[in-house]
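Only a part of the assembly is drawn; its chains keep their places, and the rest are absent.
All chains are identified by letter, namely A and B, in their written order; residue positions are counted from 1 within each chain.
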Amino acid sequence: VVNTETGHDLAAQRADLAAVCRTLYGFGWMPGTSGNVSLRSGGSVVITASGRSKGTMAAGDTVVVDPEKGRPLAGETERPSAETFIHLAVYRQVPECGAVIHAHAPYSTALATLVGAEGVVGTALFSRLELAKGLGVADPSEVAVPVFPNWPDVPRIGEDVAGYLARTADAPPVLLIDRHGVTSWGRSLEEARNRMECVEELSRLALLTGAFGPDVAKESAR
Amino acid sequence: VVNTETGHDLAAQRADLAAVCRTLYGFGWMPGTSGNVSLRSGGSVVITASGRSKGTMAAGDTVVVDPEKGRPLAGETERPSAETFIHLAVYRQVPECGAVIHAHAPYSTALATLVGAEGVVGTALFSRLELAKGLGVADPSEVAVPVFPNWPDVPRIGEDVAGYLARTADAPPVLLIDRHGVTSWGRSLEEARNRMECVEELSRLALLTGAFGPDVAKESAR
């Protein structure tokens, strides 16, 4: 079904969401029913439905929501992910963003948990790591990835993200959530997935070498 | 073959058990011939046969047993897993339980081994970890997962499990066994598998961040 107004083929977008979920599940980054993925579709957002294993996702396990409140559009039968608010915050603040991925990738989540500070937005530093070029930032030689507190109230995380993105001109297209997970985005689903792969590998490298966080980064600024 | 009394399709259940075994073997969580999986089938329990590699399980590698003694029903040709008693303890104490998975997932087993105490039921704490929501407990912000001693006499482990479940109103649907492995359950095989994925990832996160066990949890209670 092509949206005649926007030219988007919604059926293909739903299938794309399901396919990337199956891939990321295969990487082990969406255990249980965790993780969620979305695409911008004209003025709306298509996002994965709540409570599904990502290993067997199909196009029907998605739902189109309005970009302000995250409510399913008329005719949609699925319930959107509880973390829709984080996705919407990114779409609102990043006009060129076309797709958002939220995952529980192990090394990113561990890094978030080690670096996360209580109640404030912390920072994980990727310092002079070549792979940071894959994030598409202006200066990949020193990338400050924000680490958000994991408020039980998900919309509050969305507000933190929106506030951070509004005040941070050169924000990287990835963010961490303390004791929770990692979110990436890009112009396309493939770009968002590429960046997810980069941030997870950068996090693994940080953990393997013990080089992460502001203090360590300063010390290692050789 | 549909059980005319219960409506269960036993052949489909046997095939489902075999399929989830192959999946979990693929994850590396059932090395050698370890691991076993069961389903409630009417008043009986279908469980994987003893001593098979889970990588090549077929529907025929299962056996229907009585839920009290774990003895094969008449007509069954396979020998049930030695750990059937642990499964039966769960089915007896958790009426809504429809499926049980026992695996040797590496991080859960390592966590059990690090946290396990001699001869008594210990505790691994998952403290404010988002993924704990995947366990379906009333309060996911602080989940106390029991760690059972690994008695050489398997029925004694079953008794410990039964006693714990009888006295613990809000027991999570996962348990660890010291120097041994991890067990999860749910209303369906898929729910049990989702929860296994969650407990293994939570255990990995605990190991990567060094945050597990009562003392550590208290210290990190920021």
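Simple rule for what comes next: a contact is a pair of C-beta atoms (placed from the backbone, for glycine too) under 8 Å apart; a residue touches a chain by one contact, two chains touch by 3 or more.
Since we're looking at a predicted model, the values are computed, not measured.
The complex is a homo-oligomer: 2 chains are shown here, and the full assembly described by the structure file contains 4 identical copies.
Following the convention adopted for this analysis, only the chains that are shown with their structure count from here on.
Superposition of chain A on chain B using C-alpha atoms only gives a rotation of 90 degrees, nearest 5. The centroid of the Cα atoms in chain A and the matching centroid in chain B are 31 Å apart.
Against chain B, in their complex, chain A makes its touches with residues 28, 31-34, 53, 104, 106-107, 109-110, 113-114, 118, 150, 152, 177, 179-181, 207. Those residues of chain B that touch chain A in the shared complex are 27, 128-131, 134, 141, 190, 193-195, 197-198, 200-201, 204-205, 208-209, 211, 222.
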